[in-house]
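Every protein chain but one is kept in place in this view of the complex.
Right after this comes chain A.
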Amino acid sequence: HIATSLPLPSEGDHLRPRIDLIVFMIDIKSKYSLKNVETSLAYVDASFFLGKVCFLVTGVGRMNACNIDTSAVCKLGEAYCSPVLFCELELEGVRVATAQRLLRMLQICAGHIPGVSALSLVSLMRKSDDD
């Protein structure tokens, strides 16, 4: 399900399946996308932040057009205990690899991988220097 911001329109409430993973996409070229994500986060139930939320920063292939503060994004990830991924969608290889990563995360969050929970995945993904 693709949405431009949260909260989701209520018309589709009855058609929506269970949400297993929320990926917030931030375009490195757009200050507005970061702001939008920050405001949308307020509408997410706290239980999602136990490994079912991920931040995806796109457009990192064009750092010369960077308009956001990447350290602020990393701080956002820390504040919400969620991983931050960086990718470049215009490169097919990176795009495919990122999709596979997200798919893997989704499988875990949906409970399809026995022995690994969303929470354990997130603690595995945390950077070692955080401890």
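The working rule: a contact is a pair of C-beta atoms (placed from the backbone, for glycine too) under 8 Å apart; a residue touches a chain by one contact, two chains touch by 3 or more; residues count from 1.
Heads up, the rule we're going with is that contacts and distances are computed from a predicted model.
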Note to self: As a check of understanding, state which of "Cullin family profile domain-containing protein", "CENPN protein", "Checkpoint protein HUS1" or "Protein PAT1 homolog 1" is the UniProt name of the chain not shown.
What the structure shows: "CENPN protein"
Item checked: Given A:T4, A:S47 or A:N64, the one touching the chain that is not displayed -> A:T4
Check: In the complete complex, which positions of chain A touch the hidden chain?
Finding: 1-5, 8-9, 11-12, 15, 30, 32
